[in-house]
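This is the structure I want to talk about, given as structure tokens.
Removed: one protein chain of the complex. Kept in place: all other protein chains.
In this document, chain identifiers A and B correspond to the written order of the chains, with residue numbering beginning at 1 in each.
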Amino acid sequence: MPGIEYLFAALTPLNIMLALGGVIAGTVIGSLPGLTATMAVAVLVPITFSMEPTSALIMMGAIYTGAIYGGAYAAILLNTPGTPSAIATTFDGFPMAKKGQGDLAITVACIASVTGGLVGATFLLLLAPPLAEIALAFGPVEYFWLAIFGLTLISALSEGNLLKGLIGACFGLLLACVGIAEISADVRFIFGSQVLLGGIETVTALIGLYCIPVLIDLVATPDRHLKVDHKPRGFRFLEALAISWKAKFSLLRSSVIGTLVGILPGAGGSIAGLVAYTEARRTSKNSQNFGKGEPEGVLATESANNATVGGGFIPTLVLGIPGTPPDAVILGALLIQGIRTGPSLFTEKASIVFTFIYGLYLATFLMLPVGLVIGRYAYQTIITVPKALLVPTVAFMTMIGTYAIRNSISDVIIMIVLGVIGWILNRFGFSPSPIVLGLILGRIAEQGFVQAWTIGAATGELWKMFFGRPISLAIIAFILLSLFYPVIRSRFGKRTGEVPHVE
Amino acid sequence: MSNNLQGSLQRDTSTIFMACLFIFVAVVFLWDTTHMLDSDSYVFPRAVAIAMIILSLTLIVWNLVKPRLAKGESLVEASTARRVALVAAMLVGCLAMPWLGFLIPGILTFFLLMFIAMYDQWTKKRKLLYPVIAGAIVLGFYTLFGNILQVPLPVGTLFE
Partner (left out) sequence: MKVKLKVLTIMMLVSIFSLTGSIVLADDYPSKSVNYVIPFGPGGESDITARHQQPYFKKLFGQDLIISYKPGGGGAVGWAQLNKMKGDGYNIMGINLPHIIIKPQEKAVGFTTDDITGVYMFHYTPDAIVVNNDSEFKTLDDLIAYAKENPGKVTFSGSGKGTANHIAQLRFDKLAGIKTTYVAFKGTGAAVTALLGKQVVAEWGYTSVGAKQAEKARMLAVAMDERHPEFPDVPTFKELGFELVSGAFRGIAVPKSTPEDIRMKLSDMIGEINADPEFRKRMESDGMALLDVDYKGYQAFIEEQSKVMLEAAREANIIK
């Protein structure tokens, strides 16, 4: 273990207190839709001015870790991914909760998050400098293909109607273009409206498309929000542990995927969860249960998104290039403290780096008890609160949370309108997930495409640009595999009882 | 939309209707790209809009050629009035915020939604308890966001 001598520097009572407080605060903030890890960390920045750099880093790392995990609560219990990284958690988490397995889903998410967090931190500790090169090897074309790979998940998500799924994705891709274009700076598709000028913010869309339809259906009937047909059953920790152990390879693979995707500065947590979910679904024995409340699905996304924490710190600390948006804020705080990141940080400022990494381990371990207890409390609250209080509370939360993302009332209006559109579309068989996928991946795909095209055209190697680079080819292979795997498996596979899920 | 139980035929026409709507959206977006100067700005959305038109046309053709029974969910027992009221209350609440600030529309929306979502009897206990809880939740969030997280919540032009 490198820098083991700093382990004890990380374990001072003050640092333990900061890590514990950070994880608790992060988990609570992350569980509120609209409050992202980025915001949680940004609020802390002024406090860190007067702190030791290592303590400040540990606290920010703990908040970040907690917030990413906290996103799972709203995803599982309210079908609302509070952060983009929790999108895929809703796919199986909410169906589980609907079936009365919400407590199990939360405990599974907690175990997965801790595992993912530890894997990510271990890569950060042992392999940060070489792995940072991945961040550099990914050029515009690779991001373009990665986005397309993410879009292949639509074939799995569109529940038997691929055409509708693809149309939904196109709709999402178009929504992504609204507002001032990120790279060409052109004002697009605002149709003269100031409300749309800032574009459709991802989290705003997530809250609208996922949470508002749930609320709309919730008020329409006197039925309970989640099915409850049992007495309190504790944490169901052993049960969750058994599930995790059975899917241990999937868990580890998802954690590694999360770490690697977290390293990519242009992709971040949102894609990590999706990629891990796609892969887990493809390789799982229970793949036909995915999307209907399969714990393995929760396991895959939650481990992947917490692994992005460690992964994202790799380019942040080694290259000074933030891997994820919260990393950008932490990097800024470091700069103000007068710490310059770069390859020599690991040697010259080893005490800071390694104390921080061990602090990250500490926070991740603390997340297990903290996560279980808060998760239990969140679950109990959601199932016991009467509808007449649950609906207004969640509605109010979505409004204030959406407002807080960019301090904008326009965003709240966009959120509600998108929610209504999403509800209507869903009734006609257009599910919201392909739209969201299009919205998130559209920006990455467009930027990658336009940049690759510009570079390719300038150097006169357009064809080679898109199809001649090794990493691109590998991603293209994965795209083909993920599209045709069900066909291949049903034709040649030994397993029986499999239903191909393309139309 | 309140009556979707009539089997396959109606379902198919509604899908075709939605596909037409998507084509319309795509055309509107395509039209907007004609104002753009920079090819970086229009290449991608144009490609997507054209794809969306082709896919929607395919969906229409598919439904005409091969009509089938879709699993339509019943809306009969559900209250459409409450659905509309929920959305209306939320929209009115946030439209009022630039004028009235955050707190007053927030509390009013909360109370409205409480009535909309109420299926149980308004017992004396609930009459007393719920407003107190409602106030506590709204004020709690208001403090959390406004003071602790330092979100500049709207003050309202009427009170400046």
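Rule of thumb we're sticking to: contacts are C-beta pairs under 8 Å (C-beta built on N, C-alpha and C of every residue); 3 or more make two chains touch, one makes a residue touch a chain.
All figures in this text were calculated on a predicted structure; none of them were measured in a lab.
Participant: Given the contact definition stated above, which residue among A:A137, A:A242 or A:L473 touches the chain not shown here?
Facilitator: A:A137
Participant: Of the listed residues A:V214, A:L252 or A:I455, which contacts the missing chain in the full complex?
Facilitator: Looking across A:V214, A:L252 or A:I455, the contact with the absent chain belongs to A:I455.
Participant: Considering the entire assembly, which residues of chain A contact the chain that has been omitted?
Facilitator: Residues in contact with the chain left out: 38-39, 41-42, 45-46, 49, 135-140, 179-180, 182-187, 192, 194, 197-199, 201, 265-266, 315, 319-322, 325, 327-329, 331-333, 335-336, 338, 340-344, 406-408, 410, 447, 450-451, 454-455, 457-460.
Participant: Could you pull out which residues of chain B are in touch with the chain that's been left out?
Facilitator: These residues of chain B touch the chain that is not shown: 37-38, 40, 150-152, 155, 159-160.
Methods note: only the chains that are shown with their structure count from here on.
Participant: Distance-wise, how many Å sit between the C-alpha centres of chain A and chain B, to the nearest whole number?
Facilitator: From the centre of chain A to the centre of chain B is 23 Å.
Participant: State the interface residues of chain A toward chain B in the complex, per the touch definition above.
Facilitator: Those residues of chain A that touch chain B are 35, 39, 43, 163-164, 166-167, 170-171, 173-174, 177, 181, 183-184, 186, 188-189, 191, 212, 215-222, 386-393, 395-397, 399-400, 403-404, 407, 409, 412-413, 416, 419-420, 424-425, 427-430, 442, 445-446, 449-450, 453-454.
Participant: Name, in rising order, each residue of chain B that touches chain A in their complex.
Facilitator: Interface residues on the chain B side: 1, 4, 14-15, 18-19, 22, 25-26, 28-29, 32-33, 36-38, 40-41, 43-45, 48-49, 51-52, 55-56, 58-59, 62, 70, 73, 77-80, 82-83, 85-87, 90-91, 93-95, 97-98, 102, 106, 109-120, 126, 130, 133-134, 137-138, 141-142, 145, 148-154.
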